[in-house]
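Missing here: one protein chain of the complex. Every other protein chain is in place.
Chain lettering (A and B) follows the sequence in which the chains are written, and residue indices restart at 1 in each chain.
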Amino acid sequence: MSDKKYQITIGIETHVQLKTKTKLFSEVDNDARGKEPNSCVSPVDYALPGMLPRLNEDAVKLAIRAGSAMNAKINSRSRFDRKHYFYPDSPKGYQITQFFSPIIGEGSITLPSGKKIRIEHAHLEGDAGKLSHFDSYSLVDLNRVDTPLLEIVSMPDISSAEEARDYCKELWRNMVYAGVTNGDLYNGNMRFDVNISLKKPEDKALGTRAEIKNLNSFRSVERAVEYEYSRQSKLLDNGEKVIQETRGWSDATGKTTSQRSKENAQDYRYMPEPDLAPLNLSEDFIKTEYEKCPELPEDYRKRFKNSVSSDTIEIILDYPELARRLAEVEENNSNEDTVNYIANLFSSVLLAEENSSLLNDPLPDALKLSELAEMKAKNELSSTSAKEVFLKMFEEKHLGKSARILAKELNLIQENDSSALEKIVETVLLNPSTKKAQEDYRSGQEKVLGFLVGQVMKESKGKANPSAVSEILKKKLK
Amino acid sequence: MKVANKSTSAVSLVKSALEKIEKYKDKNIFTFINQENALKKAEEIDKKIRNGEQVGRLAGVPYALKDNFLSTEGETTASAKILTGLNSPINSTCAEKLEKEGAIMVARTNLDAFAHGSSTENSFFGPTKNAYDDSRVAGGSSGGSAVAVALDCVEFATGTDTGGSIRQPASFNGVFGIKPTYGTISRYGVVAMASSTDVVGFFSKSASDLDLLMSIASGRDSKDQTSLPDFYGTSDFSLEKKKIGLIKEFVESPALNPEIKSAFDEKVSLFKSKGYEIVELSLPALEYALAAYYIIQPAEVASNLSRYDGIRYAYRTKNLKDESSPEKSPLDLLFSNTRSEGFMRENKRRIMIGNFVLSSGFYDAYFLKAAKARTLIIKEFEKAFEKVDAILSPVAPNPAFKLGEKVDDPVSMYLEDVMSVPVNLAGLPAVAFPAGFTSENNKDYKTPVPLGLQLIGPRRSDKNLIALAGEIV
Partner (left out) sequence: MNISEKEIDHLAELSNLSLEKDEKKALEKDLQNIFKYISKLNELDTENVEPTYQVFEMENVWRKDEILPQDADREALLALSKEQEDNQIKVPKVL
């Protein structure tokens, strides 16, 4: 979206479902995937009279770890507040959130491009229930009520659709690497609300913004921003006003549409939550959780800077387990070629369409992978054979086997021992069927060497190293 | 109190309670009578006693449960139409603790709907009458509980005190009532009114009964993260200063009824005669306590009543059409009609005030301002308790007023709370105790009605206050 008449300003609010065992305010299962409606609901979630919220310590800890993944300041003092609205998916008639004093302060996310997007703050809150609609009625499922959410609010530092997509993706990567969420976008583990406004480059003030709610894929974020740019710029071109409102996105139509203006006019009547104690976290408590944050994408980029091409790194970074395994390979064999070779096996073989199913199986351990890379480097395996061995490593029946044992079993190890090769070459040269070719070569027709090499390979049942064979032939036919 | 033993059976205790309950039907004290279950439980306890098994400290003691405590025995309505039909699958922590000691709930008591009121006139089931004069109010919101104890229907009753709802009806009916330190007794399973001042407490006929009940019901509850680790059981009676304070602004208030004033002076001299020094205190910020309370409390009320929408339990409107406002969907009407039909007028007043003081543009001027006033009130009490062990004060400016006298004039009703709400804003403990009756020749009270006073103490001084009250009654 370059050479644009209007500058686009984008801020994004991201809802991250935290992967605690239990809900934010009750001791029921927080993972309702594949469970029956309302089977993960406590009397607290159901909002019976006289029920009080019971704060989950691990939600606080995961929030701190998420903060660490955004290099954010953790506020030692924070508290909960009530945000009021009537809706069938909100049993209490209010959402418990952190409006006045959130747990996480300013931080930032660095995009692969190197650009920093500032985080304004992030706060803990409870998710809402789910409604399903039928022609004459709707049904209420409260399983998702008060699943812990971390709402991460960016500064309006994002200035294009691609950047919006990259920010969401990089934030997703950081949250997944930090281990605070399952990051399953399809199941709504992360949802994005995108605020978009346009202004003329010369204008100081930002334009009126529209908020596109509940986007759940990087692609739809990018498309929604592109659509909004054209929608708002058309309005501005015709001298019309952009209305500040909430809009919904449809992947099917590729359009955003205005949602009930009633919602926009809402007054949430925020109030401090009297049923929960305020948080006053000690430095030690914060430090302990902060340091539990494992290596993040940015760390892996640094780690592999010299060994792996940045394109390959970015591909691999979408798969935390691949990045971690590659790091292990590096740790027990610092040889950069090995790391690079395995990185390429991952990106070009494992991530190839036809092998996608393998991603669900356990990855071969770092030892096997390093050994495989060495055998390839020593020409004990041709690159085709190496790929074959790598793919076989995923098969149930080969799981226990080292790369070498497996390669032997598959009969793929190349013969490099020259004395052994010479014997084979001699038998081939003594074979009358090669007489003519030998004469032709001596008389200067070098291309027949290929035929002779072929004969030797056949004799060696493909195990000979072709380049070594042709060297020997050349010597013998002088 | 009478506890079942070899000579007195639990069944006989429960039966006589049920007889009294029947006898005073016309006072409209109760919302539900637990006849069958109560007798069954009594028989089980008697069996235990016969077999020489261990029984609890309240074995066979009949008690009444304010109807804003969740109970699996009978509907839990909080005397509000919008909760009618709610058969709770859960019991309150407080009731569980009492029953564990053998206490038997024989009836549920009437209250102002959702405890919104000072007279029990705001009940969906109609007003409860004063124990001594049918033309006068029981006080409120725990009017039913106070009258039930005053008329000896039960040995004790539970109550809740958000702005005086235990102490004021206790004083209107001549019984003891404790409003514990905030957080002393779990609020789990108690229909919330204003969460930051709600406390669970008791009505009884003696200070020693209060002491026993407090030692049973107090303590931390994992289901109420605002509940305090038990301090009551571990604290004992100790007054360092032997000084009792009185609040100038209350005692000299022109609004204070002379009968209460003289009852107050009597107790002052009694304290003196017992060797206590009386210290006059000035707490000027208390003048603003009522205004602050009627901002903070409605705000929390509006919030806590948001969950009553007719969707998940209890009352749901049948009226899902409205020709006058076609823009409203059936769902909109399910919400608004359920709430309009289900709440009492006073509930609606408080919900609307609460939503006003929280709404954007008014929050700072009202809710935040009140929260700051609250800080000043707390500080003044803290200073006061550097000088004295406890404060002696009226509970309300007047004895029980006439039914209908104030019910249509909310502000005059609220003014009855002026001497009780400061305690709630500060989370302090207070014990209301009987202090005689209006005099025979007082023409305003042809039938003499009880007078009550309260002792207020620093946080966690509940045991001291109960003992002090016992000393001077």
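The rule is simple: contacts are C-beta pairs under 8 Å (C-beta built on N, C-alpha and C of every residue); 3 or more make two chains touch, one makes a residue touch a chain.
Remember, predicted model here, so these are calculated numbers, not experimental data.
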Among A:126, A:272 or A:297, residue touching the chain not depicted: A:272
Who touches the missing chain here, B:57, B:348, B:387 or B:402? B:348
Sole touch to the unshown chain from A:230, A:250, A:280 or A:348: residue A:280
From B:244, B:295, B:403 or B:419, residue that would touch the chain that is not displayed: B:295
With respect to the chain omitted from the figure, which of B:84, B:225 or B:398 is a touching residue? B:225
Residue-wise, where is chain B in contact with the chain that is not depicted? 86-87, 89-90, 182-183, 196-197, 222, 225-226, 228, 285, 288, 290-292, 294-295, 302, 309-314, 316, 320, 322, 325, 328-331, 333-337, 339-340, 343, 345, 348-349, 351-353, 355-357, 359, 365-366, 368-376, 378, 409-411, 414, 425-427, 459
Touching the hidden chain in the full complex, which residues of chain A are there? Just list them. 20-22, 26-29, 36-39, 41-43, 46, 48, 54-60, 79, 86, 88, 131-142, 267, 269, 272, 274, 276-281
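Here is the rule we go by: only the chains that are shown with their structure count from here on.
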Taking each chain's centre as its mean C-alpha position, how far apart are chain A and chain B in Å? 56
Once bound in the complex, which stretches of chain A touch chain B? 43, 46-55, 82, 84, 86, 88, 91-94, 138, 140, 267, 269-271, 274-277
What residues of chain B sit close enough to touch chain A in their complex? 69-70, 76, 78, 83, 86, 88-90, 92, 187-192, 194-196, 222-226, 299-300, 302-303, 305-309, 311-313, 331, 335, 355, 358-360, 363, 367
